[in-house]
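Of the protein chains in this complex, one is absent; all others appear in place.
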Amino acid sequence: MVSSPLRVVNLTKKFSVGKWHWKKAKREQMLAVDHVSFELKKGELLGILGPNGAGKTTTIAMLLGTLTPTSGSIFYFDKDFSCHRARLFSKISFASGYMKLPSRLTVWENLDIIGRLYGMPWRERRKKIDEMLDVFGIQEIKNRYTGPLSAGQMARLMLAKALLPDPEIILLDEPTAPLDPEMAHDVRHVLLQEKKRRGVSFLFTSHNMDEVTYLCDRVLVFKNGRIVADDTPRLLAASVKSARLLLTIAAGLDSAVKYLAQEQFSYDVTDHKLLSIEVDEAMIAPLLITLAQMQVIYLHLQIEKPTLQDYFIQLAKRGT
Amino acid sequence: MMFLPALNRMWAIALRHGRQLYTDPLRFLNGFFWPLLDITIWGFNAQWVQQQFVHDPRIQCAMLAALVGWQVARRAIIDVSFHLYEEMSDRNIANMFASPLSLVEWVGGITILSAVNVVATLFICLVGIKMLYGFNLLALFGLSLLPFLITLFIAGLAFGFVSAGPLFIWGRRVHGFIFVLCWIFAPFSGAFYPITILPPWWQLIARILPLSYLIDGMRFAVMTGIMPWSLWSIGFVLSLFYYVILFAVFTLLFMHSKKRGLDRLAD
Partner (left out) sequence: MNKDFLSDEHMINRALASINRMWAVSLRHLRQMRGDIGRLIHIFYWPFMDLTVFGFMASWVQQDYAQDTNLLFVILVAMVAWEIVARANMDVSIHFLEDIMDNNVVNMFASPLSLREWAGGILMLSVVNVTVLFFFCVLVIELLYRLNILVIGFAIAPFLFNLFIAGLAIGFFATGLLVYFGRAFLGVMYMMGWFFSPFSGAFYPIEVLPYSLRIIAQTLPLSYAIQGIRLLVQHGTISWRLWTISLLMSSIYLVCSLIFFARMFSLSKRKGLARLSD
């Protein structure tokens, strides 16, 4: 019976905001995370999406133990995190695209300290640090102080730090955000390799929908402190019913536009006579027939299937 | 009439820092804790020395007067450098100087503020002395000590330029150095002991600085009741001399720093 690397049950976090009052009941409270429950399976790459302020960062802070939950429990490998934090942490690591390491230590020294904290014996530590420096392309800067590093170099260093102790579960908070596309692609490749090779489980936050679609086996969508969806990226995207129909119009653009306005379709026209219409997938065929009957002639036709981005925008528009 | 806008700008600078200093309890505490601590430690030390070894009732008074003199100078030194550091901390350097404000006016504003601070420090020290040791320094010696205190203020501002210099060269990160360069004058000030006890090289350095003359003068005035105008005039002339020279250096550093960009100082 393989234990689940991470299981979260009814995790809740309330913050006191505004003016301090001596009666706890009268203090203004904000519910940042509202009874969140989920499970991360072994070898799974779980994405966490959500608009800013949805509770993603707060949840990750609680999973790292730097923020105490108001209620609820976290279980790593079926052990209660609050009881065995330090011991469990030998199998957990994290990285954030925006965090930093001490600026007056060199790259190598920082990795060395992390390695020691995770109890790596010195031979193994030295070898692994070298390996990580190579994998993330930061070998040349290993003796430089981390203070003046660029955002991209620091992001790679944080990832090296996360993979260094060979953990079984890695929490990542927008790790590729400061990286340029080529480097981000390489990094994703490295993460997937780790996943395949050692069966590492990942928890991954991002604002980059393409990246999430590419990497994640499953996605949790946070909104207002709650999980509103838990599905694969493809299925989430598919839940958006409308597709985008792109027509390069040769003749009859005016009548087409009149019809679309009349039927209250959402559409857009650019100056190369490119008509872009938002329409439910099921309605594409009837619409084309109608346009043909109106003598509207098109040169090119393109159908854009909904992506995770569209799901996200729809979610944001939908409100609670 | 030409001076009015300049005075307004100086007052604006004084207000900008003064408001922060006098409304933020932590900053306020910081400003007045250290003088009070010195008064306590040195005062009781002097009391012990007097009771055990010296048996001259005026020694404690003299030592305290000297200490108060140092507090005035110290406050002035720190005011110049610390408020410059605050400007840099608040990323405000470019804001301040990309405006009708000139460096002279900024210094003028800080001088006004420092005068207020020094008076406040003096007040607190005098109250502390009265409460802890029972004598009212002001009532006993006030008038004779005043010229010394004013000159010490000028000397303090002068050395404040020294203390603030590194900020213009290396920027915000050397802020620890402000205090180092403030206290470096302490052993040579004669506030804690007459400079005659110092080894020869140290004495030489102490003699070219104005502080020892002024503080020795204060001690002399308390011990003997006579006003040593000769000591005061040497101290006064030296203080003015240093003020002019160090202000010039300060201005030069500022202009040189502008060449490399004031913004980089904020990091």
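Going by the order they are written in, the chains are A and B; count residues from 1 in each one.
By our rule, a residue touches a chain if its C-beta (ideal position, glycine included) is under 8 Å from a C-beta of that chain, and two chains touch if they have at least 3 such contacts.
Everything quoted here is computed from the prediction, not taken from an experiment.
Only one of the listed residues, A:61, A:260, A:275 or A:291, touches the absent chain: A:61.
Considering the full assembly, B:186 is the residue among B:6, B:103, B:120 or B:186 that touches the omitted chain.
From the set A:41, A:100 or A:244, the residue in touch with the chain omitted from the display is A:100, counting the whole complex.
Residues touching the missing chain, restricted to subunit A, are 15, 58, 61, 64-68, 77, 79, 84-91, 93-94, 99-105, 109, 112-114, 116-119, 145 (touch as defined at the top). Interface residues of subunit B with the unshown chain, by the touch rule above, are 26-27, 29-30, 33-34, 37, 40-42, 44-45, 47-49, 51-54, 132, 173-174, 176-177, 180, 183, 186-187, 192-194, 197-199.
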